[in-house]
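Note that this complex is displayed minus one protein chain, with the remaining chains in position.
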Amino acid sequence: MSVESLALPLALIPLLPLLGAVLNGLFGRYTNARLSGALATAAIGGSFLVALNIFLQFNQLPEEGRRFLVNYGPWMHVGSLSLDWSLLLDPLSLLYALFISGVATLIHLYSIGYMGKEPSFARYFAYLNLFSFAMLTLVLGGNYLVMFLGWEGVGLCSYLLIGFWFSDPEKASAGKKAFVVNRIGDFGFLLGAFLLFANLGSLDYGQVQEGMAGLPVGHWLPTAAALLLFVGATGKSAQIPLYVWLPDAMAGPTPVSALIHAATMVTAGLYMIARNHFLYSLAPAALLTVAIVGASTALFAATIGLVQRDIKKVLAYSTVSQLGYMFLAMGVGAYTAGLFHVVTHAFFKALLFLGAGSVIHAMHHVYHKVHDHKRDPQDMRNMGGLAKRLPITYWTFLVATIAIAGFPPFAGFFSKDEILWQVFATGHWPLWLMGLCAAGLTSFYMFRLLFLTFHGTYRGGEAEAAHFHENPLVMTLPLMILAVLSAIAGFWGLPHFLDFAHLGNRFDEFLAPVFHSGSDLALRHAVEAHGNVALEWALALGSIGVATLGLLLARRWYLLKPELADAAARRHPKLHQRLLDKWRVDELYEAVVVKPVAAFSEACSRQVDAGLIDGAVNGTARLAQLAGQGVRRLQSGRLPHYLTAMALGVALLLALVFTR
Amino acid sequence: MPTLNHYLLLAILLFGLGVTGVLIRRNALVILMCVELMLNAANLALVAFGRSGGSLEGQAFAFFSMTVAAAEVAVGLAIVVLIFRHSGSTDLESIRLVGGGAREEQ
Partner (left out) sequence: MEGILFVLLSVLALGGGLWVLLRRSPVDSALGLLTTMVAIAGHYMLLDAPFLAAVQLIVYGGAVIILFLFVIMLLNLRQDRLRARRLAAGRWVYALAGVAVLFCLAGIFLAGGTSGAVDAGPSGTVEAFGEALFRRWVYPFELTSVLLLAALVGAVALTRHAAPKAEDKA
């Protein structure tokens, strides 16, 4: 494998979905949903196959040779700024490209079934493909600006897809909210990139890394840059304080929530930090910030998730919470552990969303049958006992629930436990405690969701329940594949205390070429010095115990004695209401940020705009009008006058030539 | 034996006639004819220059200019017909380009 032989396939990974987007965008409305969806799925599936092929070749390379920077030509060369269209292939970008294209392919396939009756299916698939293009560009980009291109691209597609049903003002405004909140983060990202460029004169990853190499740990430049870039990450990956857009983003179609707002786009912030690990490893203060924000988000979002009634809202807060875990891992320098959770989370959270979509689709169908358009098909209080009606959905959903709750041997256990272990072993025990609590809450709200939706009896009555039937294979097949992945993906990154057969942690080994700088290694030594196998066993058993506690409580409250849950809510009405209101953070932002900004804009529009700017504009216009009235007389509108003027002009020119 | 100067003098005189005609006549048709006079004067000068300069370029230029003139007459006459339909005469004095379009002068 060489740079030359890699150039074409590497470019194909993002370009295939782009092609699909263009084809669907231009000609999609002349086809039907099935064809349009098949085209989109084939485009992203092609990307996945190409990525897989590269991955297979990649494994045969020596470790040092696993980094390719492919340059496709200049983008802009202005002054000292020189930027190229370049793609970077290393284990990190390949890992992301693989799971993004893989999960995206499954979700595209699922969408064929889910969006089959949607009139503007071509627009949907074009957006979905465009998103895949942007996301793959983001992770494969060879410098900060190509990355930023993808970064903005996914933001745009996210906005377009959240507001896909834009005729509903609530959904359109959810899209706008996501866009505006993301802009705040993007602003931080841009400032960080500018800061790097201003000080190092380059936006190329390699050159920035070289420029950083000589700086001492704790130097202001990497700290400031890392913090600014982290602002971007909080926006894109929905962390405190910019997480508020993600729950609202559930207004989009459910497969979109699965793809963009659970599996891929929201992990862009993690990718960005992993890509800049050399920066963060030089900035302990920034790392600690990341860890604290991550742990707080993990716990905070989990508490909101406890009481939500909308099935997608629970999953949304769960996503925010799980992303918090990943940031926590990044923050203690356990990059590979965080990335491992990114991958396993992509599998089981995509599965959870698709399963929820399957339920919503079926509920929708039933409500359609009984001509009821008032009830909310996403409200779990209307569900119950669906396990018998939707067996495939139920069993796959169960796998994902066990995985996210952290029971071995499913994927979530390995990745989450690895994070908690690393956090503890690096000596951040308060953060570890927060993570552990969040793990218990996760187990509780996920089993609450499972029991409310699938167990007990259907709360819409037996007659209605008869209308339920399992969704077609095109929707259940992705569920089954993802269920298998959620079950077994954990073995890719087997922690060494469970590694009885001495297989080794393949995930760590795969990413090892990326994270080998000195400060990264220092962390590893710290873990090895602090940790021992007995402690690791203890922690693992502890987190399993907490998860079991959550499971049992959920079972008691929502399956065995539902009245207990209501009683608990009645006992603490204030707390319950606070949780239902999502701690009133939206209202707080409304009062502290949105209202003042709106008032300021209002004042500007009235005073500055109407008085000063309009005054100046009107004054200019008035001046022109006066001048025009004066000159108007020259324009008599009579042809001979014009002709004479022209002839005199010619004569004048000739005279000028003559006298020269 | 005429020289280049003679031809140029003739061309200047013809051109002047054309310009003056364009300015003093008010019939759009005659004005177009005067434009043709000017074009012919320029063609004559071109051919004479080419002949004295020792190349065929002057003639080629004149040839292309004739093509342009033919096209110009076609479009020009079409416009004249249009003006006539619009205002009932070919008198350019009756046309005002501003203040409410063409109208008949009383």
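First chain written, first letter: the chains are A and B, and each begins at residue 1.
The rule is simple: contacts are C-beta pairs under 8 Å (C-beta built on N, C-alpha and C of every residue); 3 or more make two chains touch, one makes a residue touch a chain.
Everything numeric in this text was worked out from a predicted model, so none of it was measured.
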Let's see if you follow the contact definition: name the visible chains touching the chain that is missing. A, B
Footprint of the hidden chain on chain A, which residues? 640, 643-644, 647-648, 650-651, 654-655, 657-658
Footprint left on chain B by the chain that the document does not show: 1-10, 12-27, 29-30, 32-34, 36-37, 40, 43-44, 47-48, 50-56, 58-60, 62-64, 66-75, 77-82, 84-86, 89-91, 93
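What we mean here is this: only the chains that are shown with their structure count from here on.
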Go ahead and note the Å separation of the Cα centroids belonging to chain A and chain B. 71
Touch list for chain A against partner chain B, complex: 635-640, 642-644, 647
Residues of chain B touching chain A in the complex: 19, 22-23, 26, 92-93, 95-99
